[in-house]
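Submitted below is the structure of interest, expressed as structure tokens.
Omission of a single protein chain aside, the complex is shown with its protein chains in their original locations.
In order of appearance the chains are A and B, and numbering begins at 1 in each one.
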Amino acid sequence: MSRTSFRLALTGLAAGLSLALFQPAAQAAEGGFKPPQLSWSFSGPFGKFDRAQLQRGFKVYKEVCASCHGASLVAFRNLSQPGGPEFTPGQVAALAGTYQIKDGPNDQGEMFDRPGRPADRFPSPFPNEQAARAAQGGAYPPDFSVLAKARTYERGFPTFIFDIFTQYQEQGPDYIHALMVGYEEPPAGVTLLPGQNYNKYMPGHLIAMPKPLSDGQIEYPKGPDGKAPVPETVDQYARDVAAFMVWMAEPHLEARKRMGLQVMAFLVIFAGLLYYTKKKVWSRMPDGSPAH
Amino acid sequence: MAHATDTSTGTTRRDFLMLATGAAGAVGLGAVVIPLISQLAPDAQTIAAGAPIDVDLAPIAEGQAIKLFWRGKLIFVRHRTKKEIDEAKAVDIATLRDPQTDEQRTKPGHEPFLIIYGNCTHLGCVPLGNAPGDPKGDFDGWFCPCHGSHYDSSGRIRKGPAPLNLPVPPYAFTADTKIKIG
Partner (left out) sequence: MSGHSSYVPKTGIERWLDARLPIIRLAHDSAVSYPVPRNLNYLWTFGGILVFMLVAQIVTGIILAMHYTANSLMAFNAVEHIMRDVNYGWLLRYLHSNGASMFFVAVYVHIFRGLYYGSYKAPREVLWILGVVIFLLMMATAFMGYVLPWGQMSFWGATVITNLFSALPVIGETIVTFLWGGYSVDNPTLNRFFSLHYLLPFMIFGVVVLHIWALHVVGQNNPTGVEVKNVQKDTVPFTPYATVKDIFGMVVFMILFSWFVFYQPNFMGHADNYIPANPAATPAHIVPEWYFLPFYAILRAIPDKLGGVMAMGGAIVVLAFLPWIDTSKVKSMSYRPIARQLFWMFLLVCIGLGYLGAMPADEPYVTISRILTVLYFGFFVALFIVGLFERPKALPTSIADAVLASANGGSAARVATAAAAEPNVKG
């Protein structure tokens, strides 16, 4: 077989597989607008979280979202681990102490409340899904622990193939941010039932959650000049909380990307060495004659 | 050699012995297989948990539907509107893929209540149509989002890949607005 047709076969297979591989995942934006693609500090092969942003995002979560949304897989201690918001262990212990955690049973066989410890997980706002639904008019506020990975929108062909090379994978935070800023008056012809709200980016546009954020609602820590380093707007709150949610869903993202770089560098060098070894080995046949 | 002289009886006896031994082995093997296979079937607790349940239909307002679980399977209970009942009755059953009249799918005197299993007969997804905002399909019943099956207001398959109507679970009215499923 000639070399060209071999190459043809190889590229054909590669192209074919890359086409077949990557079906669009679950659709979040069906019949909606595509969320705008934002630039995130943690995207790309060298991506890292912006500590200050995660700390602000935590503040938004704690002061607004946490009244309805749990994050039951995240422990207080995670807030001080490397690659996250990196609060100091002292701050984390103090924070955990402000929560009451149900523990027990004690010697009398009763459950009791005690102050939280860093090893405790965030307490959920509702004891169970039914209680949440009962309190929220039938809608269930989803848990935030992995939500940033559980939300996406249709990328479509051929964008999803380009995503392999651009490493775009921030559908989750883009969608979350878009949802926060996507509340609108319903267009003519759409009537809202009680408990429904209109959101441009929600699949189907009807969402039970009322607009959660408004400008100036959360006070960010002031910089040395006495002003908050970022604007206190819905857009900024949404970015910060979305980034925080990505960290909650993928707490080892930084370690993963860092190791990825090391592994890639090693493999490329190793492959290079192997390539020349292979060439050397194949330059002579077993009887010592030249290969061709 | 002694047995050379009475080959016939020896052979018979040996044949019988071989047969008996082989049969005993086969029986033993078969007996061993029974527990190995039957452990796969639902266990006693699962079966017990699948005992009949009582449901009160009074709280379901006209036009509303509830979902409940029985034996891990979803059941829809729909309080149908007059329009939906009329539509269900008006269908010429000769045109149906799985011909059944609305009378066969409800209990006499209790036509407003439709009680059916809530898993699409195609591949087991949950059709939409219970919540007020849900799509109800082209026939005022249910619409399965997985592969696009449409069910009418009697839970009968009208369009799409599903082969059968949504089955009616075994149930009986114990009072005017009370049923026992199972």
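Just so it is clear, contacts are C-beta pairs under 8 Å (C-beta built on N, C-alpha and C of every residue); 3 or more make two chains touch, one makes a residue touch a chain.
Everything quoted here is computed from the prediction, not taken from an experiment.
A.B. asks: In the full assembly, spell out which visible chains the left-out chain is touching.
C.D. replies: A, B
A.B. asks: Consider the whole complex, including the chain that is not shown, and state which of A:Ile101, A:Ala150 or A:Leu206 touches that chain.
C.D. replies: A:Ala150
A.B. asks: Given the contact definition stated above, which residue among A:Gln53, A:Ser80 or A:Gln171 touches the chain not shown here?
C.D. replies: That would be A:Gln171, which touches the missing chain.
A.B. asks: Please give every residue of chain B in contact with the chain that is not shown.
C.D. replies: The missing chain touches chain B at positions 37, 40-43, 46, 50, 67, 69, 71-74, 122-126, 145-148, 160-161, 163.
A.B. asks: For chain A, which residues touch the unseen chain?
C.D. replies: Chain A touches the chain not shown through residues 1-3, 5-6, 9-10, 12-13, 16-17, 19-28, 30, 45, 73, 78, 142, 145-147, 149-152, 157, 163-164, 167, 169, 171-172, 203, 249, 251-252, 255-257, 259-261, 263-264, 267-268, 270-271, 274-275, 277-278, 281-282, 285-287, 291-292.
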